[in-house]
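The block underneath contains the structure these notes are about, expressed in structure tokens.
Note that this is a trimmed complex: some chains were dropped, and none of the rest were shifted.
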Amino acid sequence: MRFRIDITRREGLSDPEGVTTARALGDLGYDVEHVAFGRSIVLDVPGDDETGLRSQVDEMCQKLLANPVIEDYEISVVPG
Amino acid sequence: MTTAVVVFPGSNCEHDVVYALDALGHDAELVWHRDIDLSGADGVVLPGGFAHGDYLRTGAIARFSPVMAEVERLATEGRPVIGICNGFQVLCEAGLLPGALVANRDLRFICRPIRLRVESTDSVLTRSAAVGDVLTIPLNSYEGNYVAPAGTLAEVEDHGVILRYCGPAGEVDAAFNPNGSMDSIAGVCNDAGNVAGLMPHPERAIEDVLGSSDGRVLLESFVAGIRNPVPA
Amino acid sequence: MTIDTLAPDAHRQLGMTDEEYDAVVEILGRPPRPAELAMYSVMWSEHCSYKSSRAHLGRFPTEAPWVVVGPGENAGVVDLGDGWLAAFRIESHNHPSFVEPYQGAATGVGGILRDIFTMGARPVAVWDAIRFGPLDDAKNRYLLSGVVSGIAGYGNAVGVPTLGGEVEFADCYSHNPLVNVMALGLLQREQLVLSAASGEGNMAVLLGASTGRDGIGGASILASASFDDASGAKRPSVQIGDPFEEKKLIEACLELYERGLVVGIQDLGAAGISCATSESAANGGMGMDVDLDAVHVREPGMTPGEILMSESQERMLAIVTPEDLDEVLALAEKWEIDAAAIGTVTTGGTLRVEHDAELVAELPAVSLSEDAPRYHRAQSRPAWQDELWAAGPELPETVDVADSLRRMLDDPALGDRSWIFEQYDHMLFLNTVVEPGHDGSLMRIKGTEKGLAVSTDGDGLRCYLDPMRGGARIVWEAALNVAVTGARPYAVVDNLNFGNPEKPEVMWQLVETIEGMAGACEALGVPVVGGNVSFYNETDGVDIYPTPVVGMLGFCDPMPSRPPRLDRATDGDVVWLLGPEDPEDFAGSAFARIVLGNTSGRPGDVDAVAGAAVVRLTAVLAYRAPVLHDVGAGGLAVALAEICIASDVGVHVDVADWRRLFSESPHRVVAVLPDSAVPDDSVPAVRLGVFGGDVIDFGELGSLPVAEAASIWRDALPRRLG
């Protein structure tokens, strides 16, 4: 089964990368209001029991893939 | 005429480059990235560092700095233009050199002297060296892993590779590839040879008291290139 | 509840005692406004006020003819001659690094760098002294990797090389890692700037990053106060470092100094704007009117209290004359950083803070610092101390020397540390003459003959076993670590990492440690020019080892043209052991810990007279010896092995008594000399043997091939960290 994890910086924490990129887009003459960066991870886990696998992926996020202290994450199933 | 060492916000090797060129008796001047007139420049160095914090993609934002239009002009006119480390990444992003640089194989920053084998002397960085020379020069990067799509890589292999990571006897082999670069590529040049980039820092290897003088031959090549440029 | 709606009696939640609260009422002659209470609670917190340690820090010697700025300012400053000054300081970022290792360590680097360029100096080097729990626990591996990449991620990107440091492992750091970072800067005498705000009508300009809600109270007890949770999980007090912003801030500030545009300047740290404004005003004997509406905020709807207390990173407060204001703002624009005049210097010493034309604070600026409480907390010698001393290692008749050496070389604290320092740019600026991987690191000052050597040293276990002796020994070790490069010990900064000061045992440890360190500094003639105290390093009531860390600055002029290196021993070189030898100093040694599994006993004492003589001779020999290496953790055997591995050559030494190989008595140096002439008669010198072959050969006692030793040693960290 193919899962997709979307990881974003938690609100209230500064996002220097977003700010810097927004400024760069402005210098290029684009009018953008807000830029936020995130990471996405796509992984295939053998099996088809969605709830079981999902909780496994959630565990992976807690342990390794995301940093719960400063990041929020969302898990979704995507077509393999 | 002096050589322009471009300073982007976040650059940090600019003074070292000026110091090294000066040690070779060559004049260089710092140029702020917003300057748009390099008519006085006989050559350009894009130094190492973290232009714009390396945010978004290393080199991605810097390539749009106002000064880059002039750098491209000089490059197409056949003037010597080199990029060291972050400067190399900027030149790739700007399309003045082929390929791109991504995160090191082990996802760790690498700061240590490594060995390089000279692959070609048809570039402004290597013309004073000899093919097969083995040079010890410090590497200092997190995104030093050279990649290029199959087609591009073939062309680069054909006439663009100037330096490869190697072992003590010049052997090129996965064991001596510090960062996972394709074909152990450490430095490349454009077709004309007047634009070249490399990940290691020649300016950090110009005095024995710093551990090595092997970087001199590369910077001497650049200086020689300025005195009589390769025709475009 | 937010800072701005604190009930006046909320002081307890802010970690203030009733007595401290009464003192505030006394000072103000009325109950404090919410913002005022928040300011006092942070400024009077242990972290900002040193209320438990100040009474004892006075014990350190702080004077010497070459001291330009002693403790008290943002960094200590010493004179290097010919107009050159060096500014340096050490800081801890222990708790934040446990909460979020990457950002905690990164912002630790950012903070200590600001302390340096606040003085007018260009930061040129960083050192990191870090401590974790054992690496067989995944959590500790995560913390180590995170801290190291945080230091690398910030230090490399901000463009300041990390020239060295140290690392130790022990159970007591498992839930309380220690991350101490030291930074050094260089400046010309006329560039020296202090934090004092002077000149009525001068402007206070806030430079750098915008002010957000991050890290409010992060440095103080406020972090654990309930309003922090109430303000929502969305606002953890974790701060995100932005090395790019700091790099621009450094260049902008240095240009401001160059053009003589600042009267005074202060970095923003704990308690953000409230601390920076009150301290610069207080230091100048002035007051200040502050307008919070002028502050560039990152998030809409920030309350005055949040703006005042925010600990957002990468900000500085510069005092400039009204005439220069425009030039200052223009320069900030050139470097692409924000700048805003947020205050005016006033006479009378009052700090007045307004927001929306409303008065949110009005208090005597000095009262936040000078009137902070001072405690003489109870001290008592721990009941366990005697048992600890009695339980020292039992030395067997014989030991398997080769196998013991193998096990010690495989220890993460003794093995190759390049897994760490090769992640740090340690070459930028072309000053690094002796890079990390030897003893002290040595940097040149371009355009002069001068050299600076630095070593950071701590020894948690020994300081736990005997705080006074342990404290003295780390100073003596640091002194030898710089002496082997040819530098003479010149000045010291210290970072005192301790447990809960409300425990008499911890206070005893602190006082003993300071006594030991101060005594050693006096014997060496080195002043302490700055430091930092980190208390409350405890988890579930268990305190860490008392862990002082010294940052020793050594100075040489001229610098040796070919300073000693571990990799310069060759066939036929004669190897000597210099200094007094005690074959029975095993308490707290690597051998006892690793081979005997014993971490008790009483470490041997230092010998000021002999120690000083060894340091003196070592610094002299550095001008002709190819290799000098002090004998530290692991004793003589490990010191020799390190030289053999680095130089890829064997050695043959004959010592009948195995204990001489592993004992860790202080004041000893391994000296490699091209000839067999006795080095000098001012210190005991024993001819140990000769280099050659490819085996580390201890004669009767056993031997180990250099190649095998090397691969074990090199793999010690990688095999654990991948």
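We call the chains A, B and C, going by the order they appear; numbering starts again at 1 in every chain.
What we mean here is this: a residue touches a chain if its C-beta (ideal position, glycine included) is under 8 Å from a C-beta of that chain, and two chains touch if they have at least 3 such contacts.
What you are looking at is a predicted structure, and each value in this text was computed from that prediction instead of being measured.
In terms of the labels on screen, the copy numbers for the complete complex are A x2, B x1, C x1.
The rule is simple: only the chains that are shown with their structure count from here on.
Taking A-C and A-B together, the pair of chains sharing more C-beta contacts is A-C.
For the pair subunit A and subunit C, the distance between C-alpha centroids works out to 36 Å. If each chain is reduced to the centroid of its CA atoms, subunit A and subunit B end up 34 Å from each other.
Residues of subunit C in contact with two or more other chains: 242, 244-245. Within subunit B, residues 52-53, 55 each touch two or more of the remaining chains. Note for the complex: subunit A touches subunit B at residues 16-17, 20-21, 24, 27-28.
Of all residues in subunit C, those touching subunit B in their complex are 149, 152-153, 156-157, 159, 242-245, 247-248, 335-336, 418, 421-430, 432-433, 435, 444, 446, 561. Interface residues of subunit C facing subunit A in the complex, by the touch rule stated above, are 99-100, 102-103, 209, 212-214, 232, 234-236, 238-240, 242, 244-245, 298-299, 312.
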